[in-house]
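With one protein chain held back, the other chains of the complex are shown just where they sit.
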Amino acid sequence: MRKELEKYFRTEKLPHIWCPGCGHGILTGAVVRAIDNLKLDQGKICIVSGIGCSSRAPGYLNFNTLHTTHGRALAFATGIKLAKPELKVIVLTGDGDCAAIGGNHFIHACRRNIDITTVVFNNNIYGMTSGQYSPMTPQGAFATTAPYGNIDRSFDLCKLAQSAGATYVARGTVYHIPQLIKLIEKALLHKGFSLIDAISICPTYFGRKNKMSSPVRMMEFIKDACIPAKNAEKLTKEELAGKIVIGEFYEEFAPEYTEEYAKVIEKAREGK
Amino acid sequence: MNSKAILMQGNEACVEGAIAAGMRFYAGYPITPSTEIAELSAEKLPKVGGKFIQMEDEIASMGAVIGASLAGLKAMTATSGPGFSLKQENIGFACLTEVPCVIVNVQRGGPSTGLPTLPAQGDVMQARWGTHGDHPIIVVSPSYVKEVYELTIRAFNLSEKYRVPCILLMDEVVAHMREKVELPDPSSIKIINRKKPDPTIKEYEPYKDCDGDGIPPMANFGEGIPFHVTGLIHDITGFPSTSATVTEALITRLMKKIYDNLDDILDYESIFTNDADTVIISFGSTARSVMRAVQIMRREGQKIGMLRLKTIWPFAHRAIQELSSQVKNLIVAEMNFGQLVEMVKASAEGRFYVAGINKFNGELIAPNEIISRTREVRSRA
Partner (left out) sequence: MMAEKTFSIHVNDRACKRCGICIAFCPKKVFSSENGKPVVTNLEACIKCKLCELRCPDYAIVVGGEENE
């Protein structure tokens, strides 16, 4: 590991538990590099996760870290942020953790526009429980609980976040790391709720079930499927089928929740 | 004397007590008959610089409360049956990670949506065992509005002292009743705050029993000592472990920090038990009817006593075992199908005849019902 990055890791806990070629390691590296590029105050960062392979990330990171219950990271994070707004709160979560069991917390955190950066380690599958379909598994893909192909329609997390009220929304991938780091940096600097839908790879379960069991094969798949948001604008729905659109989707400057609450305190005190 | 008498509702006394105890964070989701606690917290907390948030559900409320407590604020949530069920997974998280917090459950008739506006005491066992796995918990239950105030403060104090979630188990009657309460001078209230690690410490081990009392000092997030918290079984450093030794040591410590301190945690009131042949055991609003029944029967010269539990969990086995040998009968009055009575039977170990007075139809147990059941029990062949 590069020397400058060591302070951000609990190096004694490495190597991590993730499988060879698991995208979650790549994404964790991107988060750390974004933090390092911005030279954020390490002691004032709090990283919160739920349950899943992805949610194991905070255990390797040398910050205030909280590994909560499945799907609930944003609820805990909301408590931390409102209690201590001076903390920079980052949520690392999985597609199942965030969009299935945690879906309600997710849309409400977006709606409040509370200053939390959420990075979804989106591998389109439940990795930790060994390969069941998630709300992000594409239609037609295979999973241990979709042995005949998945009939569920999947979410577009970015559209969901934007319509729920998130004020910074972007998607990146494990293949396009320099771009992803930039997107995470922007999200971290943004005041309000920011979402990074970070496309990950799970070669072990998604890969194996879908004839891409090597990490290299999965990375190639992502490389080929991605198109930049700008190019996507010109394409029809049919042309976009099966594509992963990446880049920035939305940025808005809107009142942030904890700042609004500070005003509530002022008002309540005046009325005393 | 700086104290002032005010006519107050139980739910209001709860909020007053919580703020006096140092509550500075409340997260909740409205549900009858606890809603006034949320409404009053929303109004009063910002006045003292505290924070209120209405979350999207009770699961989220419980999560936010734990997050806020980890960030250093004394935090509370309030709910009733359906919401109490939803909170259980995260209550277990707080038990295992030893995050102080107070959960108010204003009981209503159940199961399911049950009887939203009518009283019950059907969550006694859920308050103890609602979340999965072996875990410690403290549950206190008030019978008077004044006591709601006092026990809310006590709930915060116990929670902070022992780093354990503390449940204030109320019922609809106590929550909605109005009584005169004399609020004490704030400076006379004993407040306990969680003990903190030495700020100069280099290697903070968040779950190390430094003082030998089973209660590790607790750092707050963002105050200089970064640490890890997980709901997985963890060692003293806070990181996951599956070792049998580590697991056994952790669960044992979690239990012992409560069970080694029963003198401090248990709280009950014994009335006329010295010469009684029959003792009626109760708690919450039912204890009020029992009190009236006992007074009436005493006036008639009958040797009836009463044991009113203020700490429900851990259960006060001792209070029962210490009853004098002339006690023959124990009668447990509760607004449920028979929950606490099972604990009383276990404590009685056959020494006493144990009977129940149970009502689970949304109506209170009236003093005359207690009197006639007592008569029945005492005259049994």
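Which chain is which? They are A and B, in the order written, and residues in each are numbered from 1.
In this text, a residue touches a chain if its C-beta (ideal position, glycine included) is under 8 Å from a C-beta of that chain, and two chains touch if they have at least 3 such contacts.
Every value quoted in this text rests on a predicted model; they were computed, and no experiment measured them.
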item	value
Chain not shown, its touching partners among those shown	A
Touching residues on chain A - with respect to the absent chain	1-3, 5-6, 9, 14-16, 18-26, 29-30, 33, 174-175, 177-178, 181, 203, 214-216, 219-220
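In the analysis below, only the chains that are shown with their structure count from here on.
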item	value
Touch list for chain A against partner chain B, complex	10, 13, 42-44, 46, 48, 58-59, 62-69, 72, 74-84, 86-87, 104-105, 108, 261, 264-265, 267-269, 271-272
Complex interface listing, chain B residues touching chain A	24-25, 27, 43, 46-47, 49, 51, 53, 55-57, 59-73, 75, 89-90, 93, 221-222, 224, 226-232, 239-240
